[in-house]
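This is the structure I have questions about; it appears just below.
Here the complex is missing a single protein chain, while all its other protein chains stay put.
First chain written, first letter: the chains are A and B, and each begins at residue 1.
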Amino acid sequence: MRQEVLRKGEGGVWPWFLQRITAVLLLYGLTVHLVVLHVLNIGRLTFDNIGDRLGSGFFVFTDFLLLFAVVFHGLNGVRMVLLDYGFQGSKRTALDAALVVIGVAAIAYGIWAFWPWLTD
Amino acid sequence: MPEATFRIHRYDPERDGDRRWQEFTVPYESSLTVLEGLFYIQESLDGSLSFRYCCRAAVCGSCAMYINGRYRLACQTNVKNLEDAPITVEPLPHMPLVKDLVCDMTDFFAKYEYVKPYIMHDSKYPEKETLQSPEDRRKLDNPVDCILCGSCYSSCPSVWGEDNYLGPAALLWAYRFEADTRDEARKARVSSFDNERGVYRCHTITNCVEACPKELNPTEAVQWLKGAAVRRRIFGRWK
Partner (left out) sequence: MIYHELIIVGGGLAGLRAAIEAKRAGVDVAVLSQVYPARSHSGAAQGGINSALANHPDSADDTPEKHTFDTVKGSDYLADQDAAKQMCEDAIPILYQMEHWGCPFSRFDDGRIAQRPFGGAGYPRTCYGTDKTGHYLLHTCNNEAIKAGVPFYTEWFVTDIVSDSDGRACGVIAYDMTAGGFEGFQAEAVVIATGGAGRTYSNSTNAIISTGFGASLAYRAGVPLKDMEFIQFHPTGLLTTNILMTEGARGEGGYLINGEGERFMAKYAPKAMELAPRDITSRSIWTEILEGRGIGGKQFVHLDLRHLGREKIMERLPGIRDLSIHFEGVDPIDEPIPIVPSQHYTMGGIDTDVDGRTELPGLFAAGECACVSVHGANRLGGNSLLETLVFGRRSGAAASEYVSGLAQRRRGAPEVEKALQRMDEKLAALTSRSDGEDPYAIRAEMTETMKESFGIYREEQIMQTGLDKLLALNERVHDVYLRHTGRVFNLDMIRTYELQGMVEVALTTAAGALNRTESRGSHSRTDYLARDDENWLAHTLAYREPYGRPRLDRKPVTLGLYEPQERKY
């Protein structure tokens, strides 16, 4: 290959950076999740207790963060893997579109699932 | 006299073009490097053997090969220190072949040259040297020792999967100049590697770190470049 033939890639910095940011958020979210559910909550698993927790501001914040982070991190991760396998040009546009659709759907589903406790 | 058995990868594009293995026995006195063994074979057993050589002192990067399942410099590898017999000698894996143990390094060097591996400096130079503190100089310790042997490049799965990925060595050199306090390049160099066929193609697999016979760390350099790219965008800091 001569240098002139070398094709330059584009972009990449924000997906890379956000993957890291969301990874940190995941660390935070999953820690809270594990500590609260598997350490503090042992023996307190009643419908009301869980409902109260899910409705409190702190958990609303954490759960939504986790929702956004996990969806972005997971899908962006899949995207990174697929891009490495030659998804370029129009295939890449299609991939991006598909992932956005999946992402939006996943988040919408998440919001729908939380909805009853938010409106309580 | 002790003997060492070499199992050598052969390939001759002018013959059948098949890849095959051939065994040779090399006698030696007290010590024998793999490169010396190859010379013995070429001189006394089979004149058709091809391999690269130059310094025989681990500084020029010519003789990087895959020896007993590891990346090594043939000139620096003493057969005494190799456990398995026979000694298996292959060219750098995943590279196009020229002949026997010689692989085609054209892409490797093209990518190296692509990252503009030189100081760019617009402002006027001082009359004497540009000053640089020993600490700032120390930031270059890692990359300036690179001998462009190609081991890291050959070992990187991201390179295997994408012809246009610049690879660890080129990016290590990009870092070498980005981190140099004397360099004033802005977009000129950054644009070559700050993209998906540059640093973002690296998934910190660290094969390169393990492969490097000079014990350098290209992965760390790539991560630094990614971090610098974010810092540049958020804080507008080029250095």
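The criterion applied here is as follows: contacts are C-beta pairs under 8 Å (C-beta built on N, C-alpha and C of every residue); 3 or more make two chains touch, one makes a residue touch a chain.
Remember, predicted model here, so these are calculated numbers, not experimental data.
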{"item": "Where the missing chain makes contact, among the chains that are shown", "value": "B"}
{"item": "Among B:61, B:167, B:198 or B:218, residue touching the chain not depicted", "value": "B:61"}
{"item": "Residues in chain B touching the chain absent from view", "value": "12-15, 30-31, 42-44, 46-62, 76, 78, 98-100, 102, 104-105, 109, 113, 116-119, 121, 125, 127-134, 137, 140, 144-145, 147-148, 177, 180, 182-183"}
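As a working rule, only the chains that are shown with their structure count from here on.
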{"item": "Where chain A and chain B are represented by their mean Cα positions, the distance between them in whole Å", "value": "38"}
{"item": "For the chain B and chain A complex, residues of the former touching the latter", "value": "106-107, 110-111, 113-114, 158, 161-164, 191-192, 194-201, 203, 226, 229-230, 233"}
{"item": "Chain A - residues contacting chain B, complex", "value": "1-3, 6-13, 15-17, 80, 83-86"}
